[in-house]
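Just one protein chain is left out here, and the rest sit where they should.
A and B are the chain letters, set down in written order, and residue numbers restart from 1 in every chain.
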Amino acid sequence: MSMETTISPKQEKRNYKKMRKSELWKRIKKNKLIYLMILPGLLYFFIYKYLPMYGLIISFQEYKPYLGISGSEWVGLEHFKRLFASPDFWMIFKNTLILFGLQIFVYFPIPIILSLMLNEVRHSFFKKGVQTLVYIPHFMSWVVIVSISYVMLTLDGGIVNAIIESLGFEKINFLLNEDWFRPMYILQVIWREAGWGTIIFLAAITAVDPQLYEAARMDGAGRFRQMWHITLPAIRNVIIVLLILKIGDVLELGFEHVYLLLNSSNRNVAEIFDTYVYVAGLQQGQFSYSTAVGFFKGAVGLIMVVFANWLAKKFNEEGIY
Amino acid sequence: MAKKKRITMGSRMFDFFNYFLLALIALITVLPFIHVVGSSFATSAEVANTKFLLFPTKFTLDAYEYIFSTDTIFKGLGVSVIVTLGGTLWSMFFSTLTAYGLARKDLVGRRVINFLIVFTLLFNGGMIPTFLVVQQTGLLNSLWALIIPVTINAFNMIILRSFFVNIPESLEESAKIDGANDFSILFRIVLPISLPAIATISLFYAVTYWNTYMHAILYLSDAGKWPIQVLLRQIVVLASGLTYDGAAYTDVPPPETTIKMATIVVATVPILLVYPFLQKYFAKGALLGSVKG
Partner (left out) sequence: MSNWKKIMGLMLLAVLLLVTAACSDSSSESSGDNEGSEEGSDGTFSFSMMANLHTPEVPDEKVLNKIEEVTNTDIEIQWVPDNNYEDRLNTAFATNSLPDAVFLKNQATFIQFREAIQDGQFWEVGQYLDEFENLSKLKQNVLDNTKVDGKLYTLYQGRPLSRQGIIYRTDWAENLGLEAPTTTDEFMEMVRAFTEDDPDGNGKDDTFGLTDRSDLIYGAFKTVSSWFGTPNYWGEKDGQLLPEFMFDEYVQTMDFFKEMHENGYINQDFPVTSKPDQQEFIKNGTAGVYVGAMSDVGSLRDDAIAINPDAQFDVHNHVEGPNGEFGIWSIPGYGNLVMFPKSSVESEEELKKILGFFDQMMSPEVANYAYWGFEGEHYELVDGAAKVLDSDINEREVKPYQAIEIGEPETNGRYLGYFDYEPKAKSEELFLENEEHLINDPTVPLYSETYVKEGGTLQQIITDATYNYILGQIDKDGFDKAIEEWKSQGGDKIIEEYNASYEESK
């Protein structure tokens, strides 16, 4: 666990050094109640998050459950080498980055736009109604969503193709054509999560003082300008925090969802790291290899988060740490 | 009032398109759910014969009668309600304390701690070491195993913290001058003006607890303590033909689609009802309004 401290920002350390010891102590003492407040939380993170992290060791071992961590053989970077040397590594990496790009550039703005639109609704009944309806899909599991998609899109009597055909067009092979995988993936993500995503922004928008809108209207600002100059700045902080967290999830694209969409025809564009190790990890008991891939995913995520947070700080934003 | 007169043509157009688009979006998002609900009230024959059933022509409660004919689903719902209520309170309590503490800009070590918490979002030790810790802390086969190991969700805590950071420091300063300590500042001043944030994060926790599934299977060997999601998942998986077919047990026909849909409805509606209930905390200007009050 020594590695976290080495990664921690250097600048802060320098600041500490500069500060006289006594002054530092005074600052700590002043906040002793605050430390008491965060103590249970820190204990929680230590016990349930950091203690189990020793399990990451097995990514450098040939772990066998009956031998345990202490008895398993060390293999160094063998599993990482195997991952990078795999003929599919770059294909998977590319697929992952493209899906990540879709998540950031296509999906991410939608809940923001949706909540801005909802914020402009004056009829509370309509607003609450729409809010409640759009958040329902979040509660449907991917299994159900993917199977409903199948029923709608299949060539064998799906309603979408029936409509396309009745309009005089050729049927479209949505399910067994790799070109359709990415649109389908992101549309399903949007459909399921966009409404749910608005909740947090709507909560942030409540902080806006209604008088600000009043004043803006007096100045003759139109609706779009009000959104741009009043609403958006109010939720900027939350947007940035969410964006950084999302960036950290770069290799975390929803295993179950992708796995259910994956088939022999779209594997070239749909295989991601999680689906790639699924067979190896679960069905063939290769604990070490799947842990190594998890380790790799975490490391990439960490680099992305550190970078994104650094960028945010550059622009004088709060960031996430 | 004067306000009404100010509504311009452009504004009216805006409203029209806005309402229209939102209604359309709501319709699209809700259609598959109507399909689920509709199928749950239809006969199996109609479901098998209609491609995308929305409203059954023959309304029947057969599927519901079937799933409610044993107490399994009631027990599952009961467990889920207890875990969701208890877990949300538990998690909110500790998350609020931690988030508020870490939102204080003058806290020494704040950045390091925050970083260490972000770190847990990216790396985890895996199923087996976590199981060992849960075992060592004596939680196995207790409902607490569904709550304590997920006491604080780092993601939720960070969001909550970012809400707290936005609160003007002047509010806290003035309270301090009046001799209030940090706890009373948090509970008397910060929380009341953070209701939208509290409601949001509570909802997030409630939904997470409601959806608890994997932990129940790993940590609870007594099937009588399984929450509704385990049952739901089992039915959905069986009815979707996702189980391993090999050497299949003698013929267990997959559950009917109608039963699958009815179970989805029963397992989903309770948690769907939480949001409308919380919506009153999202009223515009709630924050500043209560500061004044």
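The rule is simple: a contact is a pair of C-beta atoms (placed from the backbone, for glycine too) under 8 Å apart; a residue touches a chain by one contact, two chains touch by 3 or more.
Because the structure is a prediction, the values reported are computed rather than measured.
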Task = Give the labels of the shown chains that the missing chain contacts, considering the complete complex.
result = A, B
Task = Determine which one of A:27, A:128, A:217 or A:267 touches the chain that has been left out.
result = A:267
Ask   = Which listed residue (B:81, B:112, B:132 or B:165) would be found touching the missing chain in the intact complex?
value = B:132
Key: Those residues of chain B which, in the complete complex, touch the missing chain   = 43-45, 48-49, 66, 69-70, 72, 86, 89-90, 92-93, 127-128, 131-132, 135, 138-144, 148, 187-188, 191-192, 214, 217-218, 221-224, 226, 230-231, 233-235, 237-255, 257, 259
Request  = State which residues belonging to chain A touch the missing partner chain.
outcome  = 64-68, 87, 147, 150-151, 154-157, 173, 175-176, 263-265, 267, 279-280, 282-287
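Here, only the chains that are shown with their structure count from here on.
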Message = So the centre of each chain is just the mean of its C-alpha atoms; given that, what is the distance between chain A and chain B in Å?
response = 17
Query = Considering the complex alone, what residue numbers of chain A touch chain B?
reply = 4-5, 7-9, 12, 24, 27-28, 30-31, 33-35, 37-38, 40-42, 44-45, 47-56, 58, 65, 114, 117-122, 126, 128-141, 143-145, 147-148, 151-152, 157-159, 162, 191, 194-195, 199-200, 202-210, 217, 222-224, 237-238, 241-242, 245, 248, 287, 291, 294-295, 298, 301-302, 305, 318, 320-321
Request  = State the interface residues of chain B toward chain A in the complex, per the touch definition above.
outcome  = 3, 6, 8, 10-11, 14-15, 18-19, 21-23, 25-26, 28-30, 32-33, 35-36, 51-52, 94-95, 97-98, 100-102, 104, 106-108, 111-126, 128-130, 132-134, 137, 148-152, 154-155, 157-159, 162-163, 165-166, 181-183, 186, 196-197, 199-200, 203, 207, 233, 236-237, 240, 242, 264, 268, 271-272, 275-276, 279, 282-288
